Structure formats: structure tokens, C-alpha cells
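One protein chain is absent from this view; the other protein chains keep their places.
Chain nomenclature is as follows: A and B, assigned in order of appearance, with residue numbering initiated at 1 for each chain independently.
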Amino acid sequence: MRRIIAILLLIILAVGISLSLAKIPFGTPKTKVGKYYIEEGIEETGATNIVTSVVVNYRGFDTLGEVTVLFIAAIGLGAVLSTVRKKTAREIEPASLVLSTGCRVLFPLILTFGTYIFIHGHLTPGGGFQGGAIIASGFLLIYLGCRERRISRTASNLVESLGGLTFVIIGLLGLVFSGYFLLNFLPKGTANALFSAGVIPVIYIAIGFKVGSELASIIDNLIEES
Amino acid sequence: MIFVFFLILLMLIAAMAASVFRDLISAVIAAALVSLIASILFYFLQAPDVAMAEAAIGAALTAAIFIIAIRRTERYEE
Partner (left out) sequence: MSFLDSYIYYIGAFGLILVGLYIILVKRNLIKVIVGLGILDTGVNLFLISVGYITKGTAPIFSRPGIDPEQMVDPIPQALVLTAIVIGVAVLALALSLAIRLYQHYGTLNLRKIREQKW
């Protein structure tokens, strides 16, 4: 009975939306703001990756809101899971030598790759969120492969808090220097160089560290059994 | 163009399979396949940043936290 009502509802929804989707043409330019960001982007911000300049410079306040949402989700998960009664720890047999050696060799390589991606965020495709997710995958490999090594809780909490604090302090420094929150106040330099685009690489490095340690601590909270 | 058509067909079949499977770990792996094919389609739509983010977050980390949560509860549906 419930299944039939659900299918009827979905058919009505499908007919309604497909009638209105036929009016949206595929592949034609639709807004003019995008054209403005592409043409004036390099002179105003100095970053050659236009998506990075939109995320950090033109809409930087939305990125601050997203970092806050991620922080609240990590805190909420830690608070709910601290009241769950933990089962008695089962006998875990340690992993074989090949597996644990392989994990230990791969871990610094993955960390280096993730750091490379978020440092060059303003020149090539990439940025803070992608690099942070790759770093969290490296930590997941350590938690699954060699179980004896644990990352200390206080170190990851410290890195995460410092990352978030750096972002807010850079915004407040923009307010102090010129009266606008999150203004780009460092010199812009020449395009396509590593030290260019003002304050954008600094913000992305802070976001990269924060997102990486936050996702790793989410996985640590879920795994912990004793 | 035929290639894109077959990829989208495979993505829809994987999504329908994720709703039919009774073993929850198979359903999670079908959802990770949907995320992987969406990441390839993002690349064909000329969006490399979004493709990198979806491949790292949607296909790897989401499947990992689902499997850890299933391990702490039951594995088979009802």
C-alpha cells in the first residue's frame, strides 16, 4: 500500500519536473556574473585558477560558513558517540608483516601528495578541501593496516583549532588594514608564480590542515572500541 | 557520445541495485560506484576541481564510514 502511494507521488513529480526541464537549454551561457569573474579575475586577485578565486576571495564568507558546519558536525559526532557503551574488546590478531610494512611505506607518500595539492591550489586544479580529504585517506590506511599505532588526540585537536583560528584572524586583519572583512591585503605578485595571489595560499593551507585532521578525527571516533 | 550514454545507464542501474540488495555492505558498494561514475562525468563536463573532490570524498571516505557504522550494528536488512 505504501509502495503504491510512493510510486504515484514520484510519477506526478517526474511529469511536473520534466515539463519544466524541457525549457532549460543545455550548453548555452546563462549568467553574466561568470563572465565578469573570468575576465577581471586575474587582475583583481592574481590567482590563475578561477574557481579558487571565487571560493576564497569573491565568496570567502560562504567558505567560512562551511568550515563552521564541518566543525559542528565533528563536535556533534564526538558528543553523541561518547555516551555509547563500548563492547568488550575482541581479540584482534595483528596484521601480517607485508601489510603493516606496506602501510608504513605508503603513508608519508600520501601525506606528501596531499600537501602538494593544497599548496598549489591557486595555480592548478586542487585546493584545501581536496588535499585535506587525501590526507584523511592516508590516516584511514594507518587505522586499518597497523592497528597498534595511534595518532594522539591532543595533537589532532590542536592542529584543527589552529587552522580554524588562522582563517578568522586573517579575516580580522583585513578589517584592521582597510575596513573590509576578508580583504586581500598582501601583494599580488606576478601570475603563475608560487608566491602570488596575496592571502589566498595562506587561507588554503589553513583549510587543508583543518579539514584533514577533522576527517581523521571523525574516523577515529567511529572506530574506537576500547 | 555513446560512451557517455553507457556510463549514465550504468550509473542508473547501480543506483537501482543499491535499493534492491538485502546485504547492506553490497548496497554501500553500489552507492560508491554511483559516486565514482559521477566523478568521471564531472570530468567530462570540464570541472576538474569538483571531480577531484567527489572522487576523494564521495567514493572513498563515505564508503569507509558506512562500513565502520555497519560493523557496529547489524549487517542484514531486517
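Points worth noting:
Going forward, a contact is a pair of C-beta atoms (placed from the backbone, for glycine too) under 8 Å apart; a residue touches a chain by one contact, two chains touch by 3 or more.
All values derive from a computational prediction rather than experimental measurement.
When the full complex is examined, the chain removed from view is found to touch A, B. Of the candidate positions A:E44, A:D62 or A:E224, contact with the unshown chain belongs to A:D62. Where chain B meets the omitted chain, the residues involved are 1, 4-5, 8, 11-12, 15-16, 18-19, 24, 27-28, 31, 34-35, 38, 41-42, 45-50, 53-54, 57-58, 61-62, 65-66, 69-70, 72-74, 77-78. Take chain A: the residues that touch the chain left off the picture are 2-3, 6-7, 9-10, 13-14, 17-18, 21-22, 24-31, 33-34, 37-39, 42, 48-51, 54-55, 59, 62-63, 66, 69-70, 73-74, 76-77, 80-81, 83-85, 123-125, 127, 129, 191-192, 211, 218, 221-222.
We adopt the following convention: only the chains that are shown with their structure count from here on.
With each centre defined as the average position of its C-alpha atoms, the distance from chain A to chain B rounds to 19 Å. Listing the residues of chain B that touch chain A in their complex gives 48-49, 52-53, 56-57, 60-61, 64-65, 68-69, 72. Contact residues on chain A toward chain B in their complex (touch as defined above): 49, 51-52, 117, 125-127, 129-130, 133-134, 136-137, 140, 215, 218-219, 222-223.
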